[in-house]
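The structure under discussion is supplied below as structure tokens; questions concerning it will follow.
A single protein chain has been removed from this complex, and every other one stays in its place.
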Amino acid sequence: MTEPYTARTTVKLLYFAWVREKVGRAEETVELPAGLETVADLVGWVKERGPEYAAAFERSDVIRAAIDQKHVRSSASIRGAREIAFFPPVTGG
Amino acid sequence: MTEPYTARTTVKLLYFAWVREKVGRAEETVELPAGLETVADLVGWVKERGPEYAAAFERSDVIRAAIDQKHVRSSASIRGAREIAFFPPVTGG
Amino acid sequence: MAVRVQREDFDVGAEIRRLTAERRDIGAVVTFTGLVRGEAKGQPITSMTLEHYPGMTEAELARVEAEAQSRWPLQASLIIHRTGELKPGDNIVLVITASAHRHAAFEAAEFLMDYLKTRAPFWKKETAPDGTGQWVDARDSDETALERWQA
Partner (left out) sequence: MAVRVQREDFDVGAEIRRLTAERRDIGAVVTFTGLVRGEAKGQPITSMTLEHYPGMTEAELARVEAEAQSRWPLQASLIIHRTGELKPGDNIVLVITASAHRHAAFEAAEFLMDYLKTRAPFWKKETAPDGTGQWVDARDSDETALERWQA
């Protein structure tokens, strides 16, 4: 039996590169309120956590996300996620 | 003043790979008779030099030529050539 | 069939020898080495720092490598990507592909680099001579480069 996804869930958030710098931390564990279904929903909620989050996610269209270490689109479901990361487009290689 | 190309000329012939093996030598210097104008003419003349040449140039359509160390077609003029090489398609790399 | 994320430098010759040692079925080895250039957009840089997402980086590189293995007949492959602070002239990334024939090795190496550039979670920050840092912007041309593999 898994919990219904509308229940409160604990998730680890990670931030990289300039998202990390603007947020002012590399990671944190948060309790998500009920009702957040997608990555986009989560971004909307994160932006409300303070001015540093609002600044970091101002250009939220360019920010990419990964759930449990896999790239996802903003429409992806966050149900069951343990680790969600936000970062700019990658620039390795 | 250069000699008219119909005059007798001395040229070095080189053979490589299976052309060399069939001819039985790697190089030779020959006096060309008057009247040979192209690589194809030269091949026709070389074929007459003996059974080993006839055997080497039997599949003359696959044999490639170079004049003075540059690839040429069989229709190329041999006028002024000092060194003419015959070989199978190259297989380096 | 190997992925390494490390701070240390690498030796291309030694890595090739390791991949091809005792093999008699490899006819072609292609390597790509990416290096830090001394300037960016016409301005000099003094260093480049590579941040990454430990765990996801290795997983993503392994996925990219598995995809290349499924598309081309590779006898061996290797991806090494460095992290941390690097100087102009330093190595950043190494990709090696080994196959019986050259076209598979070339194509797979280009594929690995194109995918790695747009998928592997690395971020570059360049430091200017005055000490200011600048995150490198992703290039649209890197996204475009992917399209040839999606036909």
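Which chain is which? They are A, B and C, in the order written, and residues in each are numbered from 1.
FYI, a contact is a pair of C-beta atoms (placed from the backbone, for glycine too) under 8 Å apart; a residue touches a chain by one contact, two chains touch by 3 or more.
Note that the structure is a prediction, hence the values are computed from the model and not measured.
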| item | value |
| --- | --- |
| Contact set of the excluded chain (shown chains only) | B, C |
| Absent-chain contact - pick from C:Val5, C:Leu61 or C:Met113 | C:Met113 |
| Interface residues of chain B (partner: the chain not displayed) | 14, 16-18, 20, 66, 69-71, 85, 87-93 |
| Residues belonging to chain C that touch the chain removed from view | 11-14, 16, 20, 22-39, 88-89, 100, 102-103, 105-106, 109-110, 113, 145 |
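In this section, only the chains that are shown with their structure count from here on.
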| item | value |
| --- | --- |
| Far-end chain from chain B, centres as C-alpha averages | A |
| Centre distance in Å when chain A and chain B are each reduced to the mean of their C-alpha atoms | 74 |
| For chain A, residues contacting two or more additional chains | none |
| Shared interface positions of chain C, touching two or more other chains | none |
